[in-house]
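Dropping the structure in here first, questions after.
Every protein chain except one is present and positioned as in the full complex.
What follows is chain A.
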Amino acid sequence: MNRIAQGLTLVLLGAAALTATVPTDLYLNWVKPAFQPFLIAAGLVMVVLGVWLVVAELRGEAAEADHDHGGHAGNDAAVAEAYGHGGDHGHDHSTAPRVAWLLLLPVLAVFVVAPPALGSYTVQNTATESAAPPERERSGQFDDGLVEASEGEVVPLELRQFVMRAWIDEDRLLAERTVELTGFAVPADDGGWYLARLQMACCAADAVVNKVLIDDVPAPEADSWWTVRGTWVEPEGELYDVNEHRFSVTELEEVTDPPDPYE
């Protein structure tokens, strides 16, 4: 890989990072929202570095090739093109290995495929399910505002928060409360469907599933997004032993994809 190719690869990679963050929200499909400033900074650094390398390559070579024409050197690519690699002063140490061409793959991914957020395929096939925390830390860690909300008020909860309540709240404060959840539909094996949402810590590779089972409304199309209102179906016996959290729907409304598909 010669130096022009290295420079152009860096520019394209930087452009891909910037395209995914500034004019579009593509990056939200892959990483946490907090990554935006870092991705922008990294993208800018790569574009600048790539341009710097290309310019220095063209200009530097040209100037060193022929000092008589130093004034012309670096006008544009054409000048250096004419000089060629005249100043053959040992830049071979800085050719990059072939593997560096692979840096174009993320560029292709962004500009050609534009991978969508993970959805029902991941829930059904690969992702780990969220888990109840161990017994000894099961108190006073709800961040969902259920207690603060007045009786009879509809409480909007993240699926993560709902599942946490359903799993570890021994006081069962969730019972009989109307809550509102938003997520995407995933067909379940036995007729019902799941309303699911992926929770991620850093990027899509570590996504963990939170889901509730719904069986009193017909299953919508997989991956369509819904806001549902309804109540928790209180399970018999120990909460901790429950493996499916059930939800009874009173109201159901389709939503366009929320801007951040993850929690």
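Brief remarks follow.
Rule of thumb we're sticking to: a contact is a pair of C-beta atoms (placed from the backbone, for glycine too) under 8 Å apart; a residue touches a chain by one contact, two chains touch by 3 or more; residues count from 1.
Operating definition for what follows: contacts and distances are computed from a predicted model.
According to its UniProt record, the chain left out of view corresponds to "Permease" among "Cardiolipin synthase N-terminal domain-containing protein", "Permease", "Xanthine dehydrogenase family protein subunit M" or "Amino acid ABC transporter membrane protein 1, PAAT family".
Between the chain not shown and the residues A:A41, A:A175 or A:V255, the one that touches is A:A41.
Shown as candidates are A:L102, A:A175 or A:V255; the residue that touches the absent chain is A:L102.
With the whole complex as reference, residues 1-2, 4-8, 10, 12-13, 17, 20, 27, 29-31, 35, 38-39, 41-42, 45-46, 49, 52-53, 56, 65-66, 68-69, 72, 76-79, 81-89, 93-94, 96-97, 99-122, 125-134, 136-137, 141, 200-206, 208 of chain A touch the missing chain.
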